[in-house]
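Missing here: one protein chain of the complex. Every other protein chain is in place.
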Amino acid sequence: MTFADLVTIAPLVGAVAVTAVVLFVDLAWPGRRGPVLVTSLAGLAVVGLLTLVTGGTAATAFGGSYKVDDLTTFLDILFVGIVALTIAFGPDYLKPRGLPVAEFAIVLLFAMTGAMLIAASADLLVLFIGLELMVLPGYLLAGYHKSDGYSTEGAIKYFLLGSFSSAIFLFGLAFVWGLTGTTRIAGVAEDLAALTAGGSVSPGLAMGLAFMTTGVAFKIAAVPFHYWTPDAYQGSPTPVTGYLSVGPKVGAFALILRLFVEALGPLKADWLAVVVVLAVLTMTLGNLVALTQNNVKRMLAYSSIAHTGYMLVGLAAFAAGRIEGLEGLLYYGAAYSVMNLGAFACIAALQKRAGVTSNLDTFAGLIRREPILSILMTVFLLSLTGIPPLAGFFAKMYVILAAVQASQDGVTALGVLAVVAVLNAAAAAFYYLRVVVYMFMRESATEQPAQVHGRLLWSGLIVATILTVFLGFIPGLFEVVGAAARAIG
Amino acid sequence: MDTLIPLIAGLPLAGFVVTATIGRRLGRRAWWIPVLTVALSWAIAMVVVATALTGGFAGGSYTVHLWDWIPAGGFHVEAAFVVDNLTAGLLIVVTTIGLLVHVYSIGYMAHDPAGYWRFFAYLNLFMFSMLLLVLGDSWLTVFVAWELVGLCSYLLIGFWFRKNTAALASKKAFLVNRVGDVGFALGIMAIWVNTGTLNIQESIHVLTSETLEAFPIPIGIIALLVFAGAMGKSAQFPLHVWLPDAMEGPTPVSALIHAATMVNAGVYLVARANPIFASAPEAMVVVAGIGIFTAILAASIAMTQTDIKRVLAYSTLSQLGYMFAALGVGAWTAAIFHLMTHGFFKGLLFLGSGSVIHAVHEEQDMRKMGGLAKKIPHTYWTMLIGAVAISGIPPLAGFFSKDEILGEAYKLGFAWVWAIGVVVAIMTAFYMFRLIGLTFWGESRVDKAVEPKVHESPRVMTIPLWLLAIPSLVLGLILAWPGPPLGPLLGLERPGLLAGWLEPIWEHGFELLGHHEAEFAIFGIDGVLILVSIAVAAGGMLAAWRLFGVEIGPLRGRPAPAQVRALSARVPFLYRASLNKWWFDDLNHLLFIVIGGRVAAFTWWFDAKVVDGIVNGIGAVTRRSGGGLARVQTGHVQNYALGIAVGLLVMAGSYLVIAGR
Amino acid sequence: MTGVGILSAVTFVPLIGALVVALLPARYARAIALAAALLAWLASLLLVIGFVATPQRGGLFQYVEEISWIPLFGIEYKLGVDGLSLVLVVLTTTLTWVSILASFKPIQTRIKEYMVSFLILEVGMTGVFLALDAFLFYIFWEIVLVPMYLIIGIWGGTNRIYATIKFVLYTLVGSLLMLVAILATAFAYQAAHGGSWAGAFDFEVLRQWATQGGGFDSTLQLLAFAAFFLAFAIKVPMFPFHTWLPDAHVEAPTAGSVILAGVLLKLGGYGFIRWTLSLYPDASHTFAPVIIVLSLIAIIYGAVVALVQPDLKKLVAYSSVSHMGFVTLGIFVFQPQAMAGAILQMISHGLITGALFLLVGVIYERTHDRTIAKMGGLAARTPVYMAIFGFFAFASAGLPGLSGFVGEFLTLVGTFATNPWVAAVAAFVMILGAAYLLWMFQRIAFGEVSGFLAGLGHHLTDISPVEILTLAPLGALVVAFGLFPGILLTLIDGSVTVALRDAGTGTAIAIDPLVVALGLGIVAAAVVARVATLPFGSRSGTGAGAAGPATAESGS
Amino acid sequence: MADSLDAYLVLAGALFAIGTFGFLARRNAISMLMSIELMLNAVNLAIVAFGSFIAELKADGSVIALMVMAVAAAEATVGLAIVIAIYRNRKTPLVDEYDAMRR
Partner (left out) sequence: MRAWIYLLAAAIAGAIVTTPALLVYVLGGGTVDDALFAALATLMLVSALAVVTMRDIIRCGLAMIVSFLALAGIYVVAGAPLVAAAQVIVYIGAISVLILFAIMLTQSKAGPASLVFQTQAAPAAIAAIVLAVLIGVGVSATDWGAASERIRTLTEPLARLLFDEYVLPFEVVSVLLLAAVIGGVFIAKRETGTEPD
């Protein structure tokens, strides 16, 4: 361990340090929200800055188990943003339910550390531990409302299935280790390229691939490994749901990028077909089931499954030989994060008063009670639908463009995938707009007074809205995404 | 001329616009602007007509360009007017009768103050449209006018729109006309496709001067399509059904539109297009056949109708049939001749019937009239003149024109047309005098309450009657006048006056047809034919005389209803057919309302249940499959885990398969 | 690269207006919205004045604005007008202010949101007509969707939610596939140009490539055309993709219907001419017979179904299906007159149908009912209203001298030149069109005043001056374009020439539409035979059977 | 036999399958947790076996195994905490009774 190593992992160190500071702040002023929020948000800002500063130059540390490249920087900033927004959205929901903010922030920061580790890992063991560091806090957050039956039920389902899948994933990882004899990603890639040079994949490797794909598919909530998603999302406290729907998902995609794209890149011809099938299943089932949901959180859970499918389209396009697929995937991740967080933040804001459900009825006539909130919610929902010129549209467009390119390169399946994707997007419009229908076009059954929302929530919402509206117009963003994609493609 | 010709049509248009906008406030004085504009229009038209008929236009016609109407690349239509001798002949009829009807309406419509301005506005609009029709120099302009007169007809038939029958009749008129219009429109398209122009003269020139095989559309088809339009407007079988119903409109309308002018438009159109028809002899046979069939069909119906206006309406149909028969056999002058004379005497008859109806307080059923001759003498005498004229007794107008049609038909080799025409002539004389008899002669059957109030119409109505009676008396003589003192005493060096005027119009057509109108020989075949004509007319009159009473001057007789009944009982089928108008209305009802309605209802059902059903079905299936898939989400972790495990196995299997490739 | 100019002004003035409306209190909403719409209208009129319509330049894009937007993909913010888009833009701006004015009274709730929606709607519509970048085009295309969704869904009738969702989903299915096609096209261009994205979304560049350069390969053309076709066919709407239209129209508020019929349907027709013909000429010809037959079906079918509609708005909606059939027919016979006719038909349908919806709205305001059967004798109670109604009804029926006739006739003439039989079938609608309009008119206007209307008493007032003001410009234009269609024809002449130069003229229609019709007919017959054996629906009683649609009523 | 990698791996596979069965079949949350521990142990066995037989892995296998144990410990901590939390709410450790959320 050298000083250079420390500089390289500065963001990670920063993240852990911020966690520790928050922990101490909470110990110093128990039960006070202000200091915790200030330190955690300020700390996140520092971490973000550190990321930007250190991310300028590509570097490796710790004997090549940690790597900083454009992808790392991009993903780290994204994680920092996700966690910052989540922390901003949290207090309004937690306070009325008597839940502390400090632990919330701390656990989130741990999760962020894990995610950042995934993004930066150049070693499969680091990758796995990063994954665990990311998902374990997720289980805890899901059960954060520990006195609530739904929250704990979601948590235990999430935990049990998550651990199950982790074990499966790890088993697959073990096979790869055994075959390649190394844990370094670069080494694995080399070895695999050499192993499969003859064109055949040994059964052990195939088993390993299957186990790993299953584990990863579970983490990103791809069908048919998605079962935990609706229950965990619905049960979790709403700000947590927002986080769960983006943080672990983007983190898991980071894992895919590092593991499948980088380490298993030589095998992409083999996992392409699986990804295509997964993408079709995921999009279609997510959207179809979402059509029938009456609970908005659960509906958005299925919707997040569907979005996983769209992102998989980008992955498939990459596997079919189009680097643009990765660009689309990364862009999608960013866009999806802001809009989905925004949507959940709106729901969370509505649920400020304890006992308010996230059923569609809650949204009836919302335009009268909470006009600004309902307009913001509409923006997020339209973006999720993919209406231009909002972020969600550009995201879809980029992945579909990549798919189309791949299909014109001769991989017909990607063309089919593109069509399935847009048809799904059209079907999805139904349930997103259904919420809009309730907000604008139905009358509320019960008259409830408007609620006062915290300033932090509003600022977070404004940030999310601005990003949702203008993400497609940020100059140079796509170049950043492109650079990130090229770092591994 | 550049200003005068547009003014002929423009003045009534201006009258319409002004009356339509401010007429409501003028109340009973609303008539003067329309009447004034039409009078001015008439005066200008007379000047133009005089210029045209005296050869004032170099090359026989005069064209006024207004603006480029549709400049769509190769499809170029100008808005322009043209006046030639044929137009001139029509102008006489249209403006004169139009003016007289306007004047007549001042009195006739007096009892409807609310609709007064509206009526005159519509009339003016009609005058504009009709004049546009005869003046237009391109097919498309004619078509525009064609539709516009249809619109006016619609508006005027439905003038008393509170009456459901009027509303229905107006709609029926418009729609039946539209059927013909489709044909006409297709004909116009065909003309353009063949020739690349829609100017009437140019296109006819192109169509008839080049080899026929060169055209995408055979010329016979074009002729028939144009004729389809004429059939609609001139109410020829099977599109004749609208005209009798059109009698729901105010009587002046019936006189102007449904007797004297608009219904003649078809005749005008075919005459206008004569070289096209001349190039397609088969089409001409069709024209002749449909014409003469309509003539006899309508005449047969007219014999039993009891509504005074309907009798006249069927009579109009019948006479129009004559005209088409003439057009079909190639006796074009005769057709136009009959058009003009018929316009006057039928206009007279309608206006007279209006006067009668007026007198008996809006009663149209002739069975509730009778013996009116004394009470409304002006009406009686003028209508009698009209009846004699239409029956074809010399020297009244109808004799000349009708005889010319029959004679030409015979001489041009259409003996069957002649034969049927003669039968129709008998029937014509019969039903006209039946009408006169039922209305004016015999005992009064007028409602007791109305009886004392029966009165002659005001001057403003009777003067137009007399003014129309004059041409009914002498127009035939004038137009057939063969030369200075009776064609050097029937040596007949030149044809009749009208024939001379129209000679240049037919010139090209006759060339194509390869024959000329036969020489007139008063002491040869023509004399025989004339005698036959007179005889049958007289026969018909006499029969009616016997059955429906006599009351002309010293001649007196009694109506014989028993004999009428007995006669009709002898031919029950024919009687019932005639009475029910050969069931055409019932057939149409069945076809278009019962069957057509079913079809439309089925189509709607198809749309809602099948087309939209599929759309909604897709939606429903999607949602239902969503619901079905949601069942997987049982809530039990172990089920989920099993799902994952099975997924793992499937994935392992598929990877092994992939790897095994 | 040229900067922002008047086209952006025309497009985004309403957006500024929308922002102002959103920020100020609701009581200013009406005035500001109207002002913004009028401003956009005036700006669009300036376009007309400055437009050079000579044969050489009329088909070229003018006032072009070009700003690089997403240089990575060569996506540009590029606007421009040619004659075709010019007339449609002016139609849009005109109808928008008319609609806003017409909404003053009927819309009383959430006026602010309403006006904002309407102005954003205008941005989208204008943008679609002006965009010269495929991507920009798509964005505007989708922007149109949302405000319309809200307008129907919030201010619509009882079944509004069903209608609006159906509208959105239906449109979205088509448009998203179109997005795929746009991307595929752009990529095909990029691939053919050594991986350079420059101009890959630029309409002018693509057109150049498609028609004079290498062109797109036939598979891409067919697939892309199919996607574009679906998007446009749904928008037009063509049979059998039309069923969203009656529902949307019936439920939409008056002004929404006006814009829907007046402008939104034109997006499809415009798209066909602008995008599909020029970019996929071969595929256009391949698909032409099918489209022609579908157009014919739409023409006749729409009219037949319109005959038996019990609801005024639904009747007008189905008449739109019929009328828009002429548009697609005119475009796909590849004949100059027919295409000019199709464009004219778009304009005049926008004006006439817009006016008809306004008129239905007028009566709905007073009676809160649109059931034809409940009306009757309105000519006596509200003469001015019925006179105006009659005017537009006849205009819709294609009365010569009014704008509807010119478009219809030119289309038919052009079609006749290509295939007389097709024209003959289409011309049949002259009868059916008159039939449903006159029958409707007779039932609402004539006869004695119905009990329902009499019951309304003095609430049933004649049309008000403001309402006349909304209708007057439409009526004036209907007359003007009927008498002087040259105004429009000179403007669009260049566009028509260019579009047909790109696509090639009618001789290339590969299969006779009659063959296609026969094929479709057999299929349809099979379907009908199948469904006919099902128990007949409850509709039969409510349809025409009782009252009779009537080309002929028994006179006796 | 003890010198054959395959034997170790097959044994690991068998243990993994037993764990899987337990996870799928048991109703008690803690039983399921124990099943997961069995699975993780199976993985560890495989890793150690690889470490013993693959030259490149040498000591790495053991290191990885140690890490996995730590992870398993962390997982167990979290899992048991959650089990206890839900037991407080539901008064039952049987997961098939946790089905308030479904569809």
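Should a chain be cited, it is by its letter among A, B, C and D, assigned in written order, with residues numbered from 1 in that chain.
The criterion applied here is as follows: contacts are C-beta pairs under 8 Å (C-beta built on N, C-alpha and C of every residue); 3 or more make two chains touch, one makes a residue touch a chain.
It should be emphasised that the depicted structure is a prediction, and the values quoted were computed from it without experimental measurement.
Within the whole complex, touches from the chain that is not shown fall on A, B, D.
Listed residues A:69, A:132 or A:370: the one in touch with the omitted chain is A:132.
Within the entire complex, the positions of chain A that touch the omitted partner chain are 1, 9, 16, 23, 31-33, 61-63, 65-66, 95, 98-100, 103, 106-107, 110, 113-114, 117, 123, 125-126, 129-130, 132-133, 136-137, 140, 143-144, 146-147, 155, 178-179, 181, 202-207. By the touch criterion stated above, the residues of chain B touching the omitted chain are 636, 638-639, 642, 645-646, 648-649, 652-653, 656.
Mapped onto chain D, the interface with the missing chain covers residues 1-3, 5-22, 24-31, 33-35, 37-38, 41, 44-45, 48-55, 58-63, 65-67, 69-78, 80-85, 87-88, 91-94, 96.
What we mean here is this: only the chains that are shown with their structure count from here on.
Contact tally for A-C versus B-C: the pair with more C-beta pairs in contact is B-C.
Per-chain Cα centroids separate chain B from chain C by 37 Å. The distance from the centre of chain B to the centre of chain D, each centre being the mean of the chain's C-alpha atoms, comes to 97 Å. Chain centres here are Cα averages; for chain A and chain B they lie 78 Å apart.
Counting partner chains per residue, chain D shows two or more touched chains at residues 23, 32, 95, 98, 100-103.
Residue positions of chain B touching 2 or more other chains: 619, 630, 633, 635, 637, 641. Chain B contributes residues 630-631, 633-638, 641-642, 645 to its touches with chain D in the complex.
Taken together, the chain A residues at the contact with chain D in this complex read 125, 128-129, 132, 136, 139-140, 143, 146-150, 152-157, 159-160, 163-164, 166-168, 170-171, 174-175, 177-178, 180-183, 230-231, 234-235, 292-293, 298.
For chain B in complex with chain A, the residues that touch the partner chain are 619, 622-623, 625-627, 629-630, 632-633, 635, 637, 639-641, 643-644, 646-648, 651-652, 654-656, 658-659.
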